[in-house]
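The complex appears here without one of its protein chains, the remainder shown in place.
Moving on, here comes chain A:
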Amino acid sequence: MSTSDSEEDSYNERTALVASEIPSVPSYQQDPDQPQPADMEPRRRTVAPEPAAEPPSLDRSAVEREPVDLEEEEELPLKYGAKHVIMLFVPVTLCMVVVVATIKSVSFYTEKNGQQLIYTPFTEDTDTVGERLLNSVLNTIIMISVIVVMTIFLVVLYKYRCYKFIHGWLILSSLMMLFWFSFMYLGEVFKTYNLAMDYPTVAMIIWNFGVVGMICIHWKGPLQLQQAYLIAISALMALVFIKYLPEWSAWVILGAISVYDLVAVLCPKGPLRMLVETAQERNEPIFPALIYSSAMIWMVGMANPARHAEPTNQDTGSSDEEAHRSEGSALARDWVEPETQVSSGMNRSYSTEDDLDEEDRGVKLGLGDFIFYSVLVGKAAATGGDWNTTLACFVAILIVSVAVRKTKCWRRK
């Protein structure tokens, strides 16, 4: 077929470097022209969907969906796994960019005035290195125990169906994030750039920002706006952590949190695993609020009267943020597995959009993961003035997060 000289790759649609059409992704939005969240999507959608390109791929996927379950899944998961990974790269990158940009420009978040969170009571202004190390380890132990206690508390609440309590808790947290923390942030940005501002204007700005945020997160809203708010909230939380966690404690905590996440999710008696299993038994989604979703939101816009736990969205209040963070992250990681199961067509109880391909259900990532990664990169940016460190951390985080997710997927499978 090819007139080119190479045997190895004939130039066809697959191997073309400059891509041809890709079958368009049917989207949730009423307005089909609305750009998709990922950077790649707008480019795909600007190319008019081709009837010639579509049927072959749809036919192929239809044919492949037939009984032979094992073989068919290998190619598609690779492609859609890659697509999902990219759909996560973009928001994670955005969050990190916001955090790094703030750290580098607004000096408030790198000033240490001796204030610390109550969860890290031991100071790091000690005389010897050994004492400092000891203090940071103690801080870590306290922080992790707080997280564990909160997580168990949340699991207990969930088990005994205290949905109203959880709902209220989450609303309170997001209120604090959206109003107070963003007010502080705005104030610091104004101070940095020496912009004059009056209180009525600020009140108006913050009021609008906060209210729209609450609505988007806890109720219905455009997908992209919701994603933007989730990213903004994660960035704000990460900035708070970067400011108030002392240096060494921050790094030890980051390490300990990773270990805790792995343990809590993969261990049979882990609280997060119990939470996920309970939710699966009851056939309910778990706190979609704590989770960033890159595609169709299950609860948003879906009138689903059978549910008690209505959009218990968004979280990350400061006092319980650790609990939510860790749940969110672990939940989200756990959520990948139900996702892949769903996409194998085994359990379609959550699919409220049956017309979408399984692959387009999108992917979810816990907000805790956003915060975790952003704190890592932000700390790297704050600690050294060097941009190389920040860049290196960024690339390493992307690769390691992909590797961790893939490993977990395969282990579960």
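Basically, contacts are C-beta pairs under 8 Å (C-beta built on N, C-alpha and C of every residue); 3 or more make two chains touch, one makes a residue touch a chain; residues count from 1.
By our rule, contacts and distances are computed from a predicted model.
> Assign the chain not included in the display its UniProt protein name, restricting the answer to "Gamma-secretase subunit APH-1", "COMM domain containing 2", "Trafficking protein particle complex subunit" or "6-phosphofructo-2-kinase/fructose-2,6-biphosphatase 4b".
"Gamma-secretase subunit APH-1"
> Can you work out which residue in A:152, A:266 or A:402 touches the chain that's missing from view?
Spelled out, the listed residue whose C-beta touches the missing chain is A:402.
> List the chain A residues touching the unshown chain?
2-6, 8-22, 39-40, 43-44, 50-53, 64, 71-72, 74-75, 78-79, 82-83, 85-86, 89, 386-388, 391-392, 395-396, 398-399, 402
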